[in-house]
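Sharing a structure with you now.
What follows is an incomplete set of chains from the complex, kept in their original frame.
First chain written, first letter: the chains are A and B, and each begins at residue 1.
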């Protein structure tokens, strides 16, 4: 059994990670930290873990050396103590935005301040297996992924990988998200009476996750428009682009199927009948799947590519466990076997 | 035109009151106060009022004399300054719990501390027209009503008024409510991700509104069990009692119809077909209606009496405007003509 601990276990990402690791057949969870819930049983904060663990939240300073350390802190905090954390474990997986961007100028542009540990991001593999699987086997440090970036990157991956779109052309990505993206702390706008029934475009352009799409896919003119809808878990990206002249439906089918065949958690959803004809977040809630699909308007080459994920799973904790599996040479799907629910 | 001002206009009750008074044909709204939103346009807090008013929130100390003063403060605050408020207007309608209970011992029992102005509650008529309409024409001070108390009192009114149940027998009231009852401030449990999809029995017994049911109906063994469900507006009371021996369905029909006939905002809902056979909060959202209905198990006398209201309307601001109309001798329905939406 490999020993792991989690720094920052009271948020939604940390809680989901804890759930997955507690159920992982090759992992033993040693310690979990939370300053705000110090001394409480983790099941008092994450009530789904009642009867699953008797762990209590401890102070981050009490964490002991382990095989793999997970960091699930608010953005900006991990970079402040990364040397200290690195002394605790030979391998680290971080869920925050701190080590995703490799170009420190890009980081500063999107996060508004210089990076506190600029030598570290280069040591981290960007944590999306669909893009960096091969590098992970040899990695000691793996970053997290932005949930909206993940939905965007996987929506566009088939188009980019097969060279069906021009990287310089404008790509508009409309993303609809659930309330768990706002985190466990909440804010005035997440008060249920204000947040229920919304279709709220809280960020028309300029969302930080845009940087991860630029970095990973090489697009030069891409925008993410973020709209909150009434749902707890889920992120849905709908990307609008124009395919290169001559690209037809069969080319798209081939490109999407190829990506699904190479990646155990990617599925193509494109049905002619039934209720579920396109990717939908409600179907993947709780699972690590990314469902992708597309529609092409052959009259003008307008392609609409979709990707549905659970923002806390494939968009955060699920992908982190997938990275753990790859880093340790295990079955990529270990501990990630939940299929999702129908209906949910 | 009668001039009115509102002390405390940034909460949900105050905002709803403002909406109704702005649309009232015989009323002119002079001033609205809010310390936390001082200087802001009211439509910045209540965006439904955009293009309806250019009023800005002022400091409570700046309120000038008016014909009728409405108080929509958090519980416990109005009693601290009631003499000051009474100097501003000959007539006051208060939405809080401060002047509802007449017996100061009962107040102290349910609210946990002595009343700060114990001479005042007796001057206030309890603000439910269905129980105190006649007294309102001569009143200068009218209290608000508890939303859950109102759903309970109106569910039981036909049974009590017609003498169909014994006042000493146990009455169990199950109340399901929407999130607007938690107020605009919210709390950890009202964060959308935690509050969506709930069936949360947050108060099994001992809810403060119980005192208003005891006072108004004279019941001696009554309990309110409060459960939050996924809805913004609405309170639904389901009361369980046993009718006196010999009481049959026709007696119940007669009792419920009588109450509906005497009260313009009470309707009996008891259909044999269609989707809406029983009272439902979603149908009365935004309106001042209280829909009531019943089912009798003739085998054992178990009667289940229901009442559906919009907690911010019939349970608060709507009833307050109804009281205004009665106090000033106007049409009881003035300014309360919205029918509610189907579907909603």
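FYI, a residue touches a chain if its C-beta (ideal position, glycine included) is under 8 Å from a C-beta of that chain, and two chains touch if they have at least 3 such contacts.
Here the structure is a predicted model, which means the values were calculated and not measured.
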Oligomeric copy total, full assembly; chains in place: 2: 4
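Just so it is clear, only the chains that are shown with their structure count from here on.
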Length of the line joining the C-alpha centres of subunit A and subunit B, rounded to whole Å: 45
Residues on subunit B engaged by subunit A in the complex (per definition of touch): 12, 178-180, 182, 184-186, 188, 190-197, 230, 232
